[in-house]
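Every protein chain of the complex appears in place save one, which is left out.
A and B label the chains in the order they appear, each numbered from 1.
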Amino acid sequence: MKVLEVKNLRVRFDTPRGRLQAIDEFSLELEAGQTVALVGESGSGKSVAGQAILGLIPRPPGVIETGEVIFGGQNLLVAPAEQLRRVRGKQIAIVFQDPLSALHPLLPIGLQMSEVLEVHEGLSRREARRRCARALGEVGLSDPEQRLDAYPHELSGGMRQRALIAMALLCNPKVLIADEPTTALDVTVQVQILDLLRRLQEQHGTAILFVSHDLGLVARIADRVQVMYAGRVVEVADAPDLYRRPMHPYTLGLLASVPKLSRARELRLLPIPGAPPDPLEPLSGCAFAPRCTFVQKRCVEERPPLAAIARNVSDVVLVGGRRSACFERERVGRTVELPGSLPAGRQDAR
Amino acid sequence: MKPAAASPRWDLPSAPLEALLAKHGSEKGSSLWTQAWTRLRRDRAARWAMWFLSLVGAISLLAPLLPLPSPVAMHVDREPSAPQAPWVAPGAQKFERQYWPLSALDRQLVGLRQTLFQEWQTGPLLGSDAKGRDLLSRLVWGGRTSLAVALAAALTSLILGVVYGGLAGLLGGWADRIMMRIVDGLYALPFTFVVIFVLGLVGSSKSVAGVGREVVFLLAIGALYWLSMARVVRGQVLSLKRAEFVLVARAQGAGPLRILFTHMIPNVLAVVVVYLTLTIPSVMLSEAFLSFLGLGIEPPKVSWGLIAVDAIEAASPLRVYWWLIVFPSLAIGSVLLALNVLGDSLRDALDPRAPGRAAQP
Partner (left out) sequence: MSQALLELRDLVVRFPLGPRNWRGRARSMVHAVDGVSLRIERGESLGLVGESGCGKSTLARAIIGLVRPDSGSILLDGQALHALRGQAARLARRRIQMLHQDPYASLDPRRTALQSVVEPLAIQRLFKPRQRRLRALLLLDAVGLDPLAAGRFPHEFSGGQRQRIALARALALEPELLVLDEPTSALDVSVQAQVVELLGDLQRRFGLAYLFISHDLALVRHLCARVCVMYFGRVVESAPRDELFAQPAHPYTRMLLDCAPLADPVFERSRRAMLVWGEAPSLAQPPSGCAFHPRCASRALVARDRCSREQPPLLTQGLRARACFLPDDAPSDQRPP
């Protein structure tokens, strides 16, 4: 059941140095209980996409050129402010990257959390407190009652992020947008947070939009992956398909340049040569062409559309199937089947 | 341990590079100062402020050359006259060459002006005061004095503040603590009164310990403002001490002097410049105030503070000599406004974190 749908979103920023196309032709479908990951490096537009859904893009200088964000039967982009406020926090929640700056430093977290409940569900302070304590317990914080009175700086990074997640899930939203929620955390804490998200998803049926640059994390949590480059979606696929057989040169390059613990013999990273394009100078043709090893003449002249990959000739475009924005996708898909990545010497998952 | 070689051990072939350089020559990057200048120019308010201040500065410099009446020539028998439009009786009066003792250069300029304009002088464009002196001329000459004093005093506070604050920041430890406690103590003093006291002591003597009276006045005002500058500079220096690139330089063996001059000072300069631009208005006001009290500039020399004195003295319940109040206020107000606008814009222009930078992902 589709819970959120974004159609053809285009966002640009008008800066004193020119027009910056942040995202272009961005589409997304999110089903209940599903996790879709937006993967990209800096400048790919993934964070802008996540924030645009909730109308968090400052305008000016941001301008939403076209597109729809369909949630609960209405287009959030044109919804009146009152309506939008009712959706935010209650039906669509967002967890940001840095818990220290997302929390008010001078208020105890209990107060910040209960605010959400008091505003959206009209609960009394005491009721709200009880719900908050329960939420904190659910995310794995010990002594939840006491934690409610703690200030953000008294908690560790991992605990703060858990508190933020608890706050986001208080009203049982249908969609949770997680914008690089673990980037600032240690690797052992990252794993805990990811597993927490998955567990909560199983319990509450929340759909998660997971924005990240880390392909390893995404592999752990995502059902479907959308890869972004220079403001556009370049590949969409179910996670196992994407990792096993990428069909876009950028995805391929990205996977090859990620350091792995795999059993594979080769130990050289294969970096993608060059650098992302300047967003102020849009290229004609494919944005990745200057760095692509599969590039053809056509790629430089025409921009490849994000088109479905048919399983065979008679297949119609499938919603939820694979898509790739590359003219050479078949060639890319045939190039390599990435080896399975069990760590060297480890026979089983411990 | 073997002695280090003075010649490189690593082989980096230089021929291809030299050929490349010969062909192209390297690019010039745009420093933060050039970028700041570009941004400043694009800022409309700053542009106006800069033009205005340049105009004021030019007029002040060239004051002796302008065909203005004497700021000193008094006609006590006449009533203060309201401003008259320039086309009404131009050149009605003849130029009277009366000034306070001028410097050699100024005397020459006045002589040049006489050659150029002969006896002609502008009419009472802004009116005249109770003693029959032309207001426009007094404003121009007064501005000259006020601006000069303001600049000099601000520079004094700059030097004092930078040296003291920089030293405190660099030394750190107990030296820094003591120095800052002194500053805290001085802050607590009702400084204006101390200055008034000191200047009162100096009284009407022409010089104190060989230093001209006016210089003492300058130093006194500068002494009012160096405290804030010292604090600001110290804060900057302290945060720079911990900056990574400073640590890198230290790790490479740079001595404290090199770090100070190569790394610290250029990075402190931005803050200092902004602060200086914002200090000048305050200094001007202080000067006006002190002159108003009779402790600063003395007649027959004129400054904006003294013009204010005349305005007050001429106030009477019978007649309102509005021009004596309006024009000086406009003059001082607009210069202060321009300086503040410029300082504000400078601060934004020099801020490396402000949007519009040439940052790339």
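Note that in this section a residue touches a chain if its C-beta (ideal position, glycine included) is under 8 Å from a C-beta of that chain, and two chains touch if they have at least 3 such contacts.
All figures in this text were calculated on a predicted structure; none of them were measured in a lab.
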Missing chain touches which shown chains?
A, B
Checked against the full complex, the residue among B:65, B:82, B:194 or B:249 that touches the missing chain is B:249
Just one of B:32, B:65, B:82 or B:151 touches the chain that is missing; which is it?
B:32
Touch with the missing chain holds, among A:113, A:254 or A:306, for A:254
Absent-chain contact - pick from A:84, A:123, A:171 or A:189:
A:189
Listed in rising order, the subunit B residues that touch the chain left out are 1, 3-4, 6, 8-10, 12, 14, 17-18, 20-21, 24-32, 243-245, 247-254, 258, 262-263, 266-267, 352, 357-361
Considering the whole complex rather than only what is displayed, give the residues of subunit A touching the chain that is not shown.
41-42, 156, 158-159, 186-192, 195, 198-199, 213-217, 219-220, 222, 239-240, 243, 253-255, 257-262, 267-273, 275, 340-346, 349-350
